[in-house]
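One protein chain omitted, others in place.
When the chains are written out, they are named A, B and C in that same order, and each has its own residue count from 1.
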């Protein structure tokens, strides 16, 4: 194992991870099923400062196809991808049961990892990774609990931390999926879905969960035979906040994730698609964007990304062009004239160029 | 002018604009006031495939400061930036009255431009640009009507185009700002703000505006002396859709932009912060995300971008780490145990590593 | 004129209108089409302190049928109903063109009238009634602008009057109906529907309307041939508040009436079915009921009315009975036991009695 470690050290010296921050991070995606492909697309076309350099999957044909799509290397053995000197960092999106081995190898290789949840499928194996990373003396492993990057969860956490509404008393959560893949078991509602809510509780309250109880009422007729769906989960945190989770994964339609905080002086819901909705002495309601950056920031991001993509592809424009600018100018000039005269003004653009 | 043209031709051959699509687009931002700085930040740290290489502003001190912040070249003369052979494309965010000259120069130089709205401040000058681009034989100029990249406007446009609700009869629009900068004139409500609504109308209906009328009721007491604020604008499109716009730029708080389509068989509102809300024979309401990608796509994007940034900065992790993965695994394992036993199960994480 | 006046004086002496407030008011409904029948039902079974004593309609068969349904007198000539000494007051729900004659007769007879809108179909005839009532020296005629009794309009009016949001700048109104009856003319959109909005504007602002303009964009294909539907109405009030009304009476579904006030420091919408929704510096939102009376007041009213009706009909109970009381008591007792023990408690009701 000494060789890879050495390699890594040299390597990190030249990669920006402790090296030149201007050179892009060379990332390999391990596991290119639905989730892994999504991450590959993200790294290849959206994320600034990274370069997708390889994909790897035990399914060799899939690996080759995805590699061809993105014009990157196919590495058939994920362990080889971890060891590869041209790979600076790894996104792991393989099935959960493979995570332990792959993450431990990456730690050994000193390479940063973004590992899809769950970290591993059992507390013992996760604990082993915790200890391995601690022994390495560096922070190398991030877990893909992506809700922590969602604006609503971040705002709710900040609100709890501010103490403005007092101590959290309840978190009422619901997690609903349209359908489950084949072979989804009753345990997987917990391991695959509620795991997100567990992290949410820890993230929002800053406390550990100290007890859990799961109730399984009668199943929906839309669940596959033998699957206990829905379930109802009750958790308690260190300070006594009570958490309930409705987990229901065969609703037949849509994806709904909701959290309601009930605190001493008010309650707040997120996941309604409308930002934080607060109920307090001031009434119910939400906030209004301060300015156009808040309202249209994502549109600006998309505009510029698509313009850059269009220019690089030799198209020049991917959006409103000069005729649009001209037509708007003509209408506005007529508007100014109407403002002065109080009359209706006809707009004539002339022939389309 | 032949030299720059020659340069550009060579240049575009090597830049991806007709050249290698793998090399990043080198962009200069002209005008680094509030909007230009925002674009500079976007190009430097978020957009994939572009490289911010220079900033330029008639305010030399500001140019230097912004250039230093992003570690790029300061070019004090915007025209020099356009001609610079190390610059592939331009984002123009200078004041509107300078746009005509700068955009014409860029067209002459054959360099793609993303020009903030308005294209120019008068129809005559905009028309001149339309003709210059047509004469160049290439599409080079995109105008910054960013609402076309907002998901709600895109969905509303698709809905209109589908014909599902019949012919558009009305568009009721409101555009409200908290305050205006000093020296904001009554005409600027039209030229600076309503110009967005004009483009929205053209984008949504696919029709030109053929007539306009502006009413100015009594002004709000919060408007600067002499400013006619609010105003009420009525426009007619080619096929007779009636558009009304409340434009109110000193509401004292917030930013609110709203559009309601009223068509033959239903109405749809956007800008409520909750996606499209439709009123039709089926009742009122909106849609539910299909899956987690729709609901949490932006969170995934942010997660990976921040992880890449953290790794390049030598931090390794910027988000949930292995302890978080371990704690979640432990709670879920206890949950599975409870599902089987029906009993409350205590979770013990052991000492924090 | 002396005779009827004398009669009225005697009469009012014995009727509660200046007489015994404990005796019920004897009301006749003139015109028993859809609206008149609705008022008859209301007076017969819901309103306290009134007694429906007669109905009258030029359609004799309809008069007889409705009279039989409510067990009251049929009076075939509405003028006879006005003169009838057993009738204390009148609800007029006949077609608008008959209102002038009937209301003038009622004033002459000194009998109070609740007259459905419009008061009359032309300003000249309405003015005649204004003068006749003034000459009578008493207030006798109320007009059926029922929106003034809607909680949302009342709250919005109080909010405007409080001055909290500053001067009203705009009222944006929409009035939408599913379909129109046969022979509905373009003028009737104004006379039959917008008339409500005119009263709303006057009620909310406390000002008269000083100018009006009506625009008719292209009609919906669902409108009967020749009907200009929708229309767009712009009104100005004395102090300069600008009012716009979308009037659209063949939407093919539903009934939607909405008003948005835009004032100097905030805006408020009503008609969303959710009370007042305010946008102001505090964000957007509404109020929360203070107590159960506010939330469930109408349910209590219905409960008691239905119980009284059931008891009078010899049924004794029309709602939850003793078994419901017993079952609730048993579950709550088990709940108290669980609160003390922390355990799940089984509830056994025994055999149903």
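By definition in this document, contacts are C-beta pairs under 8 Å (C-beta built on N, C-alpha and C of every residue); 3 or more make two chains touch, one makes a residue touch a chain.
Only a predicted model underlies this, so the values are computations on that prediction, with no experimental measurement involved.
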{"item": "Selected residue (touches chain absent from view) among C:53, C:143 or C:160", "value": "C:143"}
{"item": "Residue among C:95, C:163 or C:319 touching the omitted chain", "value": "C:319"}
{"item": "Contact residue for the chain not shown (choose from A:23, A:185, A:280 or A:337)", "value": "A:280"}
{"item": "Residues in chain A touching the chain absent from view", "value": "166-167, 169-170, 172, 174, 215, 217-218, 220-222, 230, 232, 234, 236, 239-242, 244, 246, 248, 251-254, 256, 262, 264-266, 279-281"}
{"item": "Residues of chain B in contact with the chain not shown", "value": "278-279, 282-288"}
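Just so it is clear, only the chains that are shown with their structure count from here on.
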{"item": "Label of the chain whose CA centroid is most distant from the centroid of chain C", "value": "A"}
{"item": "For chain B paired with chain C, centre-to-centre distance based on mean C-alpha positions, whole Å", "value": "47"}
{"item": "Whole-Å gap separating chain A and chain C, where each centre is the average of the chain's CA atoms", "value": "52"}
{"item": "Residue numbers of chain C (touch at least two other chains)", "value": "279"}
